[in-house]
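Below is a slice of the complex: some chains, not all, each in place.
Chain naming follows the written order as A, B and C, and within any one chain the residues start at number 1.
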Amino acid sequence: SARAETLKIAVAANFTNAARGLGAQFEADTGHNLLFSFGSTGKLFAQIKYGAPFDIFLSADMERATKTGNERLGLPETQMTYAVGRLALVTNGAKLQDGGEILIRPPEGKLALANPKLAPYGAAARDVLKWLGVFEQWMPFLVTGNSVAQAYQFVITGNASVGFVALSQLHDKPRNSYWLVPKNYHQPIRQDAILLNAGENSGAARNFMKFLGSSAARKIIARHGYDFDVIKQAN
Amino acid sequence: MPDLNIQLNGSIGNFDLSVDLQLPSSGVTAIFGPSGCGKTSLLRCVAGLEKISNARITLNGEIWQSSEKFVRPHKRSIGFVFQNSNLFAHLTVRENLGFGKKRCGNIQTGPSLDEITVLFGLEKLLERAVGRLSGGEKQRVALGRALLSNPEILLLDEPLSALDQASKNEIIPYLERMHRFIDIPILHVTHDITEVERFADRLVLMDGGRVVTYGPVIDMLTNSDLPFSQSQGAASILEGIIVDIDLDQGLSRISVDGGTFLVTGQPGNIGDAVRLRISAADISLGHEWDVSKISILNGLATRIIGAVEDDTQMQVTLALGKDGSGAKLLSRITRHSWERLGLAVDGEIFALIKSVALADPSGKSL
Amino acid sequence: MLEIVFLTLKLAFVSTVILLIFGTPLAYWLARSPVWWREIIGAIVTLPLVLPATVIGFYLLVFLAPNSPAGEVLGNLFGHPLPFHFEGLVLGSVIYSLPFVVQPIRIAFEAMGELPLEAAATLRSSPLNAFFTVALPLARSGLITGGVLGFAHTIGEFGVVLMIGGSIPGETRVLSIAIYEAVENLEWSKAHIMAGGMLGFSFAVILLMMLLNKTMDRSRNA
């Protein structure tokens, strides 16, 4: 298809930077034009349900993408995991001696995390605390943000002493300034994409879905702090 | 045919108003009565600003209010001067004056803005914000604004109360001329009986929301049943015609029913109808009158047709002419004099009145 | 960037104008109507405030969805569904800012009282004419304050706008969303610049309006 198309893509906020990287590459490759709308996954889902003109939905989790398919808002057969998020622990300056050791110690200051109900990173962070057996101990010290972004802001502004954030937020930070939480501490944070009804007949949209699974795209995605170890390939 | 009909029966808040007036569609009707008797309420009903349920108001056959109909205020051709001026705070004096003028259609019969400006001495105030006017200045602007709106009826709620005598003396004759030329009815609320005497044709006397009585000023003032004739300020009003003017002496001769008066000044031209106001306290009674011995220029033969004893004074009603067929006069003398002079009803007596006492305070008209 | 600024200003101006056009008669009615359910309408106008902006946005989204009755009517009227279009943003902003515009104007109308309108009526000014030539000028302070509050709130509001607009570049992505996204995305210097510019510009506009109000003031001590 030679004709340049404009695609509207709804993207989970945590994937903002990676999406921009992907978009630049895709636009350069194909000449199509991408319009990203960033937002929380819940908001994006509601918008899609009530008629938002998006062609593709890059969810921050698996459920909302599945739900999109189930409710016939998108094409279930196109659902794919485009990235797996990695959780990281940061502090507001204090050195992280030995990984999650700071979590075992008696709590000091606030622990920031994303709202477990709204953001998969929040749910994962809670898993970690439970896995370490310190959830009860930290309970009174938890502050939750809307999103991982807010959790990170709590820490950066010095209001929380430690916080769970997405690795993607730290991709330009030195490796020793955070603790990358081992994958087995929490359920995998699978981020699924799905082609929406509006994009069904768009060659560019199908192209982009294909591109999302390409190794070129994966390289970019990886560079922004995401993994690929459990990829459910769409057929 | 009475052309202004006002029938009101109802209440405003918990103030009961009960009015039934038939007035001619020209001339000045003074509305007089104690504070809180309903004068303002009456005007507001006529203007349509207050809507009493049971009311009928017609002007020149046009129904303004009836059981079926209520003409809204802006559809009534009224000029209203509020008791508190009620100028538009966001407009200058000029814009306030022009507000009604602009909206009264193309009719060019009314006074011009320039005329009103000069008459009311507003030349220097035209561009002023109305918040910076003195009390009297506000009142003058409000009156000017109403006059400029070319009304079919003027409703004036104490329009001159904040004005000095000199301003009043400028404005009253103008209103008088105006209502004679344009020939519209004027309802004029005032507390000043001299304004009534000088300026009104009819008088409505109100109390407690009702009309006590109403009629021609002349009859009302001399009617011994009404408080006016009983008061120390009682006066009679005579209507006469100028029959002679002595410019040199500055005296005019005015013929009334049953006699002739010499008054100072020149109240008009020969043949003009004028009004004489004679305070009862200004009329002395005497058995003889010699104009060479005393500065009293008027000594009229009268017959005593009534006398009411009021405490230690006598309120004497006189009729001009030896036969007592002429106009009526009120005189007020002490009982002491009444007795000493041996006066009695039906007796003849000279009514002695100074010419100067007959001059109009404005010095312009009578 | 320029596009975003332009869109933002367009939204703010259009919304403010619409707010004043609809809010002023509403305020006038609220200030003067004798009907008993007047205060109920007054309370309803204020009510959108008590819901979080995104929630309002969500309900608007539901209400205006293409397959809803209202959405169908409005969609036909405008030729496209309102959500995710500029017109939808305007609608959302107007509903959410309405109380801030209506209430100050209402107070100004109430403070004015009946007397000026009575004077106007005795000078042959119809109620409509008096509304424009007497009531509006006398309520100027309220109108300007209402306009300023509506303008500022429309500029700053992003919850409703984000929900109903979807942050589509060039169509519904306004400055408040851009700043919000920049902050969320940790692009703080970008956020500072945008916030600073917005503050500076708005400050100038607001100050100008307020000074204008004062210089037009003839009625002090009236």
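Just so it is clear, a contact is a pair of C-beta atoms (placed from the backbone, for glycine too) under 8 Å apart; a residue touches a chain by one contact, two chains touch by 3 or more.
Keep in mind the model is a prediction, meaning the values are calculated, not measured.
Each kind of chain appears once in the view, while the complete assembly in this file is A x1, B x2, C x2.
We take it that only the chains that are shown with their structure count from here on.
Just count the C-beta contacts per chain pair and the biggest one is B-C.
Mean C-alpha position of subunit A lies 36 Å from that of subunit C.
Here the CA centre of subunit A is 91 Å from the CA centre of subunit B.
Here the CA centre of subunit B is 56 Å from the CA centre of subunit C.
Residue positions of subunit B with contacts to 2 or more other chains are absent.
Counting only residues that touch two or more partner chains, subunit C has none. Residues 115-116, 118-127, 129-130, 133-134, 137-138, 140, 218-222 of subunit C touch subunit B in their complex.
Across the complex, subunit A is touched by residues 54, 58, 61-62, 64-67, 71, 81, 83-84, 162-163, 166-170, 173, 181, 183-186 of subunit C.
By the touch criterion stated above, subunit B contacts subunit C in their complex at residues 47-49, 72-74, 77-80, 82, 84, 86-92, 99-100, 103-104, 129-132, 145-146, 149.
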